[in-house]
Structures are given as structure tokens and as C-alpha cells.
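Heads up, this is only part of the complex; the chains shown haven't been moved.
Note that the chains take the letters A, B and C in the order they are written out, and that residue 1 is the start of every chain.
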Amino acid sequence: MSKVVTFGEVMLRLSTPNHSRFVQSTQFNATYGGGEANVAVSLAQLGIRSAHVTRFPDNELGKAATHQLRGYGVDTDAIVFGGHRMGLYFLETGSSVRPSKIIYDRAGSSFSDITPDMLNWDEILEGADWFHWTGITPAISRGAADCCKKAIEVANKKGITVSGDINYRKNLWQYGKKASEIMPDLIAGCDMLVASTHDAEDILGIKVQNSPNKEMEVFQQIITRFPKVKKIVTTKRGSISASHNTLTGHLYNGSEMMKTEVFEVNPIVDRIGGGDAFIAGVIYGQLVYKNDQKSIDFGVAASILKHTIECDANLATVDEVENLMSGNTSGKIIR
Amino acid sequence: MSKVVTFGEVMLRLSTPNHSRFVQSTQFNATYGGGEANVAVSLAQLGIRSAHVTRFPDNELGKAATHQLRGYGVDTDAIVFGGHRMGLYFLETGSSVRPSKIIYDRAGSSFSDITPDMLNWDEILEGADWFHWTGITPAISRGAADCCKKAIEVANKKGITVSGDINYRKNLWQYGKKASEIMPDLIAGCDMLVASTHDAEDILGIKVQNSPNKEMEVFQQIITRFPKVKKIVTTKRGSISASHNTLTGHLYNGSEMMKTEVFEVNPIVDRIGGGDAFIAGVIYGQLVYKNDQKSIDFGVAASILKHTIECDANLATVDEVENLMSGNTSGKIIR
Amino acid sequence: MSKVVTFGEVMLRLSTPNHSRFVQSTQFNATYGGGEANVAVSLAQLGIRSAHVTRFPDNELGKAATHQLRGYGVDTDAIVFGGHRMGLYFLETGSSVRPSKIIYDRAGSSFSDITPDMLNWDEILEGADWFHWTGITPAISRGAADCCKKAIEVANKKGITVSGDINYRKNLWQYGKKASEIMPDLIAGCDMLVASTHDAEDILGIKVQNSPNKEMEVFQQIITRFPKVKKIVTTKRGSISASHNTLTGHLYNGSEMMKTEVFEVNPIVDRIGGGDAFIAGVIYGQLVYKNDQKSIDFGVAASILKHTIECDANLATVDEVENLMSGNTSGKIIR
């Protein structure tokens, strides 16, 4: 069985129940999530061995977060403990025309203080087939960026497939470096990227005139510039309302732009982590189907199912995703 | 006022709250339900006297189930107590493209150990106008099948109208008999059937070539073979998603196939018991309207309302069903 | 900053959670609301100073209601305490084709026993720019009607803008006077009305033949009869189901009938108070934009957002309303 290792911050998510507003909430639902850990949890539900690497405070919240990841079957042995606090985010879940709102509270977290000496990537990546990171990690702190770079280097040395989700969020980059200074080095070590044309423009300065082929041209430029990158995947989301979305997946393999059908979800139970579920699905497809079209079909179906599950990570099984991927959207009771 | 008697197992239903998945649930919502008892509860809300016959364990769960039925106005005097356990089912409520899931846990239940000597049908059916059973009961155990047969015989002798809902579920028949060996005898005692063309094929071996009239031909064959059967009703469900369904009702009276308009429900609050609510509505129509078209119109409207109510049985009143049946789908606040 | 004063009864609202029916509910959610107070709360969220005037029983429920209003930023200094009980209403929240149901229980409330000597309108309205009342208040009791009249007189004397929401509910008028005897005097003191053609017919006896211009003709007749009235606003609601509505706003300024685009909400979280949110939005528009078209645009957008928030009053901010008003219905996550 393949093994996937992910690296990144995990936050305590405090969400208002029943679509209530922040000011109305006398309770918060509590789960733990983060872009990379969500991929690890999703893969574990799909039967892929996964391990997540992060840093938690050495208190009950750090233990509770570990407890949740481990419960979902993620190997937590490489998690390190220390630092000052658990990163948090507060979520107000929207409905219909009212958007969800997130208040991040992650400054000074245990993860943001991570440094390369805290992690032995040689050991951690031993036996792994795939390493996944996202652009959120190098945005958090210099230390986190350095750890990420080290992990990619070790993975490359060991011949482990590397995927990176660019996921550019400008306001995260607060430690004195720009994404355009840090990211190219990391991207250079990747076999597969998750990227949008916006990401490419913002981080890599790739500008292409509007045309029906714009996306393909951008992706081709990326591949030309970073020869290790073989495939670029992305999703197109149609936001009809906070409760009703459509989704398609694209994959460019250097010659062909493959696309999925348009999938739809209505009503949405939980929008958070939809992108992470897609990536986990694509990684599953690459590892198991070894087929690009099926990878994005599976990824989009997985992502759509994620929208019906309350928490950051996709808890769907292979059967469930394949059922939806085959076009069965009827939702008929399974007895 | 008419009186309807129903017979069948009642299970403790343990459902995950707020669409959460089984693995996420630290709580289950608890109610009691079963295909036949759901009909009795629905009829009681519609102002029809109803009694349910079943067997419960002689413990607090059996008492709680009786408490619930009695609270809804169902006569529980004929319920017997004994045996080993309450049958259960676990329900994960789906949403959008994610289907609901049911895990049955009813083997060895107090009801499955029922035997004809435990019930005095002559007394139980005294004063009744209608007896209703479903194909789930004879599937559970030989004893349950024997009780069901005995009830039908007594009802026939007393001139009580008998309705049976075929509701064929192959994996329930585990005690050494096939449905095709047991069901024909029971069907023979019925005045009205709830059946689908699949049921007819699976249980009665009736096969008809696909054609626009297929359903009518199947139903005619049933009526020909079982001369006591005068009417066959069924529903057609359109499953757009787990949250969005359409429904029509059909009634064949031996000469004419009547159909209702297409009703729609979105979002669905609780899909379970939709069929039972339909049958209760049809029985109400037969007893009160004494009109076939109005019976299925009322039945489908009742079923649609059931989808908006969380529990197995339809808690709608006659006013509410008639309001919807008259085409008022606006959902405007009633003050 | 402008200041708006509202006057009317505030009730304890006891609603069944999770769309459950009354008979199923072992819990009720509790908030406090009333047509006029909802306007005050909404305006406070929009940054407008607001004060609400009412009468509560001098017990913990009266204190809790005051606590809630004050928490939302409404000035509660003019609230008086005394009388026998808190008015209540019970709410069963519908879904899809099942309507919501309200059981009012407000007879004999502390507010219904209010008399003009309990309130010093000269002081209360000192410094106010706008006074708002609804037709529910004069319907409750002679004392409440007298207080309302006195308030309008004082407001008129002080040159404060007065708006009245006719909101005719026939079954409320139980104290021996008809609406047609009381309302004209109150309407005569208004600068702006919220009214429908039905209200005009029922209360003012204005009858106009059906035609595409019927509404405008009715409104013109009102303005002709009540020369102080300069503007009449109203909404048109499309009730597709209890979960899915559309809304447009109209404003007649004596010469022109302005209309908004059709806004849509699906699913509805809480339908109660949609009209009050509209009025609060229109008042905001009159005070801040000083533009009629923008007033109703803002009002309808505010009302639509209200439908996504569980409680009687609109808790949306100016940013949120303006975002929707500008046509952004995508509900994309705000980070």
C-alpha cells in the first residue's frame, strides 16, 4: 500500500452551530483542520496510509488535535510538541446569499515557530511514496518555509513524488519575504502542482492574454520553467450561492488539458476543505488508478462529497466517491 | 369513526444529528418506528382510530416504545412483551449527493421470536374496519409470517378490509423460506396492495415486456391471479438528490390507472417513512373520501409532507395534507 | 449620527429547534422580538443610533428581554416595567412545502395594559430624527393606540420624520374598535407608509379596479387623502416554498413607482422579521443615502439577508447589505 506524507499547520476550528452569527453564538463546534492534514485524513479514509507532520503546543489542545488525527487513521508519530499556542480559526457558516466568514487567529502558533532542526525528514519520509505541501506553509514563517524546503529536497533525493498546492494568500506573507522570493524554489522540486492562473500571475509573474486557451498557455509556461513539474491540476467553482455550488476539475499533462463533467452540490453542509478533498482525490487517482482523467474525476467527486460533510476533511470512502463519480447523484438510501 | 389495525416490528431508530457521519457522532437521536406502526401513527394524526400490534422486550426500551406510540394516540393494548431485545436501526442522514445510510440490527429481536399463540386476533380485530400489514413482517421469521397469515385469515372472516404493502427486501428473508413461497398466500387475502412491478416480478414471477403500459399489465395480472385484490397502488419517486425528490402516486382499480400530479420536496428533512405516509394517506382516503383519485392525491400529499418531518411517521393533520393536495405549495406562515 | 425611535410590543419567541413539530419538541429556542423592536435592532447593526420604547413585566423575563435589546446596541432607557406578563409567541419552523406556524399568546401582556401617562414622549423623542410604529400596536389595546397617537403627535410637533407600517391583522383588533376607526388618525401623521393594496382596501376603504397600475393608483389615493404622506413602500414576495422565496421592493413617491430587481433566497433559515428588516433598510437608505431607489434596493437586500439569520431581527452590517445589493449573491467565503 502506498504511503503519503503531508506537512503543515493544523488549527483548532471553532465554528458557530446551525448557521448562527458570531454575536449569537453561546457555543462553538470544535474540530481540528488544516489544508495539508485534511489531505492526510482524506487519504486515510480512502485506504491510503498517510502521515502528517506538524508542531503542536505541549498541552491538552495539542493532545486533542493529535487524538483526532490519529483517530482518523493518520500516523502522528512525527508530530513534535512545543511552542506557545494552538493556531485557531473561527468560522461563521453562511447560508444562501450570506457568505461564510473566517477569522484567523494563528499568529505566534507553535507551528509558526518551527525550525528545520526539529524534524528529521530522512526518517520521516522513509518508506513514503508521495509528499504533499501547500503554499500556506512557507507563508507562515521563515522557519516553516525552511522546513518545507528541506522536506522537498529530501523527498527529491529519495525519489518520492512531490505535489504542491500553490494556494496563494497574499495577507499571510508577513515575515518579510514575498511569495515570489520563496515559492519558485519549492515549486522547482514538485512533480505535480495545484495552481490557478491567478497563482501563476501573482507568484511567478506569468501573464498571458485572455483567450480560450489562456489556462493551458499559463500551465505550459509553468511546466517549461519548472521541468520537474509534469502535471498541473485545478478546479473551477461556480458559486451560485453559499448553499449551492458547481465544480469541475482540470488537469494539464504538458500536452493535453483534460476536464471533468460539471458536478453540483445543493445544499452545501460545509464548504471548508473542498479543495483539499480534491487534491486528496487526485493523489488517490494517481496512486491507484494511475490514470489522469480518472484522477480528476475522482478528485472532483470526492470534493463534492466533502461539501456534504461537516468538518475540514473528506470522510468519504472509495465506494462512495466512485459511486458519485459514475454519475449516481440520486442520493437514494443505502440499506 | 373507522378503526385501523396494523401489525409489525417497531425498532429503536438511532440517527446521527445534523447530517453528521457515523464516525463523527457522539450522540444519536432516538425515536421508534416501523413500516406498519408508521401507518398507525400517521392515521391517528389524521383522526382515524388506530391500534398497533407488536412484541417488545419487557424492559425500559419496550416501555419507551409503547410510550411513544401511545403518546401519538395509537392503541397499544394488544402489544405483548417478552423475548430478548429491541430491534434497532442506525441511520446516517445524507444530504445532496450523499445518500442516507441504514445499518439494521434487528436479528434476534423480541418481534422475530413472536408466535401465533401470543396474539388473539379474534379479540384484537374486534370492531376494526381495516387491517394493514407489509412484506417485511413475513420476511423476519416463520413465527412472524404465521402471525401475519393468521391475522389476515381472521380479518377476512370478519369482513375487515385488508391492505398489504409488498415491500420486497431480498436480504431480509433469512429463515429458510423464500418470499415466493410465503407471500402469495398472504396476498390472496388482501383487498388492496401496495406493489411495484419489481415486487411483482421478484415475488410472483410476473414478467411483462417493457412498454408504456407495462405497469398496468403487471397490476392486471396480479388482480387476475388474486381475485380478492381490487386495487393496487404505488408511487414513482424521482431522486434528484438526497435533498430533493419528486413523487407521483398511481392507483389501478382493475380497469383504470389513475395518477396524481407530480409533487416536489426540497429540501428533504427526513426521507424515512415516506412510503408508509403514502399508504396511511391512501387508507384515509378510502375510509373518508371513498374516492380512489382523492385517495392517491391525499396519499402523495401526505407523503411529501412526511419528508419535511424528522421521524419515521407522518405527523401532519388532515388540514395540512388537504392544503397541500389542493396545490398550495407556498409554505406561507400560518398565524 | 441619526437617531431612530421605535415603539411596540416585544414578545418572547419560543421556537422549535431543527424544524421539529410542536408535539415533538422537548426544547424551545428563546429569543425576543417584535415588529418595531426588530427595526431598532436592525438599525443598530447598521450603525444607526436607535431606541426602543415598550413595557415589560417587572420580572426576570422583562429583564432578559431588555438585556437582549441592549446587547444589540438599542437604547432601552425609555422602557417601562409593570403589568402582568410577557407576551409570547410559539413558532414551529416549517420547511419546503410545510409552512411555519405561529401560536400567539399575548393577551393580557404588560404592553397591552400600557397607558399614555406611563410614557413621556417629549423626553423620549428629544434628539430623535425618525419615529417608527406599526399597525400592530394600535390593534392590541386602546391604551397602546393612545400611546401611539400621542407619540406621533409629539413627533410631528418636533418635526421628526414618522413612518408607519400598516400591517393590518384583522384578528388582532379585539378591544371594541375597528382599524378603520383608529388608523386614519395615525396615518395622517406619517411621512412614509409601508402599505399594501389589501391594507388600503381593508382599513381605508380604497378600492381600485384591477389593472397593471392598480398599486400606483391605490398609493396615489392614499397620498391624496393624507397629504403629509410623501412616500409609500411595499414588498412583493414570491413564495415558492417555505424554504425558497423571492422578493422585490416598490416605492411610490407621489409621482413615480420605483422597483428593485428580484432577489432570491434559498434555503431560508428564518422567515420571521423579513418585513421589518426591509423597513429598517429603507429607513437607513432615507437617512444615509437620501435616495429613494437606493433605499428600497438596500431594504430588499437587507430583508433577503435577514432570511438567512435565525432570530426576528436582521443582524447584517452595512458592508454585507451593500455587497448583496451590488449583485454579489455568490456567497463566497470571506477570510
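Simple rule for what comes next: contacts are C-beta pairs under 8 Å (C-beta built on N, C-alpha and C of every residue); 3 or more make two chains touch, one makes a residue touch a chain.
Treat the numbers as computed from the prediction; the structure is a model and nothing was measured.
**Q** Hey, this file places 3 copies; any idea how many the whole complex holds?
**A** 6
Note that in this section only the chains that are shown with their structure count from here on.
**Q** With touch defined as above, tell me whether chain B and chain C contact each other through largely the same residue numbers, more than half shared, or through different ones.
**A** Homomeric contact, different residues on each side for the most part.
**Q** State the superposition rotation angle between the two copies chain A and chain B, fitting on C-alpha atoms only and giving a multiple of 5 degrees from 0 to 180.
**A** The superposition gives an angle of 120 degrees.
**Q** With chain centres taken as the means of their Cα atoms, state the distance from chain B to chain C in Å.
**A** 45
**Q** Listing for chain B: what residues touch at least two other chains?
**A** In chain B, 18, 267 touch at least two other chains.
**Q** Flag every residue of chain C that touches chain A in the complex, lowest number first.
**A** Touching chain A from chain C are residues 18, 72, 263-269, 304-305, 307-311, 315-316, 320, 324, 329-335.
**Q** Spell out the part of chain C that touches chain B in their complex, as residue ranges.
**A** Answer in residue numbers: 18-21, 23-24, 94-102, 104, 169, 239-244, 267, 271-272.
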